[in-house]
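Apart from one protein chain that is not included, each protein chain of the complex appears where it belongs.
The letters A and B name the chains in turn, as written, and every chain counts its residues from 1.
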Amino acid sequence: MLYREAGQFKSSYTSDQQIFPIRQDRIGIMLLLLVAFVLVPGMADEYWLKGILIPFLVFSLAALGLNILTGYAGQLSLGSAAFMAVGAFASYNFMLRIDGMPLLVAFALGGVMAALVGIVFGLPSLRIKGFYLAVATLAAQFFIIWLLTKVSWFSNDSTSGVISAQEMEIFGYVFDSPESKYLLVLSIVTVMALMAKNMVRGAVGRAWMAVRDMDVAAEVIGIRIMHTKLLAFAVSSFYCGVAGALYAYAYIGTVEPEGFNLDLSFKILFMIIIGGVGSISGAFLGSAFIVLLPIFLDVLVQDVFAGLLPPSIASNLQLMVFGGLIIFFLIVEPHGLARLWQITKEKLRLWPFPH
Amino acid sequence: MKLKTKLLLSAVAVSSVLSSSAVLAQANEQFIGLPSYRVGPYASGGSGIYGGWIDYMNLVNARDGGVNGVKLSWEECETEYNTARGVECYERLKSKGASGNSAFMPLSTGITYAVIDKVAQDKIPLVTIGYGRTDASDGRVFPWVFPLLTNYWSQSTAKIKFIGQREGGMDKLKGKKIVNIYHDSAYGKETIPLLDVQAAKYGFTVVHIPVSHPGNEQQSQWLRVRQEKPDWVILRGWGVMNPTAIKAAAKIGFPRDKMVGVWWSGAEEDTVPAGAAAKGFITAGFNVAGTNYPVIKAIQDKVYKPGNGNMEDKARIGSVYYNRGVVHGIIAVEAIRTAQEKFGKGKVMTGEQMRWGFEHLDIDAKRLKALGAEGFMPDMKVTCLDHEGSGKVKFQQWDGKQWKVLTDWIDADKSIVRPMIEESAAKYAKEKGITPRDCSKEG
Partner (left out) sequence: MQFFFEVLIGGLLSGVMYSFVALGFVLIYKASGVFNFAQGAMVFFAALTFVGILETGVPFWLALILAFGAMVILGIATERIVLRPMVNQPPIALFMATIGLTFLIEGLAQAMWGSSVRGLDLGIQDEPIAWIMDATDIGVSKFDLFAAGVAAVLVTALALFFQYTRVGRALRAVADDHQAALSIGIPLQTIWRIVWAVAGFVALVAGLIWGARNGVQFALTFTALKALPVLILGGFTSVPGAIVGGLIIGSTEKLAEVYLGAHVGGGIDAWFPYILALGFLLVRPEGLFGEKHIDRV
């Protein structure tokens, strides 16, 4: 009834080709952005902004980057955290070593550096496929973290190898309150998510999907394999790099290379699988699932079951419930949460008269 | 649309958070948030430390009725030793209780770094006992951070002193060779400059050999040790790297009583898995193992007898990590007491008052005795300049079944450590644009 596109006629190519062709989607997105930009900063307290929403957005961005590579271009990657590290450390050094470097440019340059590194480690994808390709990205993961730990120039010769992000300032405005940090991250993530959405439905995205579905066939119809795959690595690493810079600047503040370990890479991979491989909204849903669920379980256990269970059982129970829920959701919908949402939309379209 | 599910989840979590904070906000209780880790790779250490800490607070509540009548309350938050989770816990625990979180002690260097910039804004003392950022010992640059008792640099000088003692004098160190086996991370790298400085000063050679995380395979590193033929090995390990190193030392026939570990290499969790190979292994510690101290006896008596103990495995009472938790409890409680003496007995202290309490913490030998912790932990006196407050460690040796105290308290060589701390802190201050406090003006 409410969600039905009947009667929405497209009378020009422009209107047919817009990002969200259905009016209800457009309204939904506008409402969502309105809530995120206006309502949330006003309503949410510091805990929600700093402890939950900012990490959620940062990890969503990283998951988005990985989803471009793995979900759209079909190249499995286990090195997302390393590309985040490149972004974080590169931004830090650009800010440190170039006077008057604007913050956003430093973020972008951090992303570009990550993209360049991504291209280098993407080269083997031209020959190696599937699970075997994971080795190239694993090599990136371990080599980059090793290099960042070893070469103290990257961390400005700090004895412990940690970097401490500089203050965030754009045109004289200092982003230090939780609200301002949140809005900055949200703006960057929104812009990049819309860019990604646009990219994957354009020629580039179609080429990626063709390569993903069958690269030989894609080559036969004239898609340049090397160009397409490396572009996917570059774009994906760029997104991860910017996410890494945001992780350092807007979220953690002081980071060590170890913080970007394999666990984080796996976590980002979990996000896109749970959320939905090859879907922009899936990156957000998956990030919500992986970031928020353990916290929610912990709050629940600490508050409700605090006195009832021995502490170690309570903590392990959280882990078991988390694992169980992953399996449950996959059995219900193996294509991820985004697919679940799509099915809901299909149902809504017919509701309330399904026959 | 993409956020719909998220909002739903959020709504449930919000209501849960709200309902809980309402229950907890009781007037006359001093709240301490515990960012614990009871699952994940380091759960064995976490359950011991947080268990001992909670037991001590239970003891204070049960025996003394709290601190001058102010009961202690606490809540755990599971971090899994993960930095991002730790930040969430910091934010979650921050404003609970009557006056917010009294002190944040994450027992993880990664989490410490992540909240170091936040604590000054939120006015919560960040207390890191035996880990964390070494140069934060300079209280002028880091007013809100307290790396209490001892830090890695102090410990490194105490170790060299100990080795010198064993060799029969610091002058005997000349020409000796020491291998530093370290965890290849921010934590492990931290003592390299210190060792180099001391090597130059005392005339020994030092070889640094890194072990990559997690360190469950160290054959090549120890073959290199065999090739180097050192007189002593310093083990700067963490987690599974420790028993593996001890085993590997046995494999190349390196004597374990020439191996000196940091305090994160020196618990039952590190020696028991290594079995017979660990016999003779020596480690530094700012607390000792054993139940033969009045404070532990009191816990057994007043907390475990009525059945309020936190440890499921009672055999672990008196283990190194458990006792370390008790030390955490003692320091937190003494800081509350110190703050109350200044700002009013029987009142709930705010974060700012707690900071004053930590900065004026003075646990001398007499006070230690009154606490029943004589010889259990070193005496300490914190000042505005010196946020470390002690620097003393004891060395313990594993006899195959338990830790045996080997030495008395050995003090750090402050003449080496302090200038390096000040230099590093000044660099941080410059990078961050912080103007150091003038300690002569602090009350």
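Operating definition for what follows: contacts are C-beta pairs under 8 Å (C-beta built on N, C-alpha and C of every residue); 3 or more make two chains touch, one makes a residue touch a chain.
Keep in mind that this is a model prediction, so the values were computed, not measured.
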Contact with the hidden chain (one of B:G40, B:G280 or B:G309): B:G40
Sole residue of A:V255, A:V277 or A:V299 that reaches the chain not shown, by the stated touch rule: A:V277
Residue among A:L96, A:A139, A:V304 or A:L340 touching the omitted chain: A:A139
Contacting the left-out chain in the complete assembly, out of B:G52, B:G130 or B:P243: B:P243
Touch with the omitted chain, as defined above, among A:R4, A:R201, A:H335 or A:R349: A:H335
Interface with the unshown chain - residue positions in chain B: 38-44, 47, 184, 208-214, 216-217, 219-221, 223-224, 226-227, 239-240, 243-244, 247, 250-253, 268-269, 272-277, 312-313, 316
Chain A, residues in touch with the chain not shown (by the definition above): 124, 127-129, 131-132, 134-136, 138-139, 142-143, 145-146, 149-150, 214-217, 220, 262, 266, 270, 273-274, 277, 312-313, 316-320, 322-327, 330-331, 334-335
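Keep in mind that, in the parts below, only the chains that are shown with their structure count from here on.
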Chain centre separation in whole Å, for chain B relative to chain A (CA means): 35
Chain B to chain A touching residues, read off their complex: 1-6, 9-10, 12-14, 16-17, 19-20, 23, 36, 38-39, 43, 47, 50-51, 75-78, 80, 82-85, 87-88, 90-92, 94-95, 109-110, 113-114, 116-118, 133-134, 184-187, 189-190, 192-193, 212-213, 310, 312, 424, 427-428, 431-433
Chain B partner contacts - residues on chain A that touch it in the complex: 25, 28-29, 32, 35-36, 46-48, 50-52, 55-56, 142, 146, 149, 156, 158-162, 164, 166-167, 251-259, 261, 263, 280-281, 284-285, 288, 291-296, 298-303, 306, 310-312, 314-316, 318-319, 337, 341
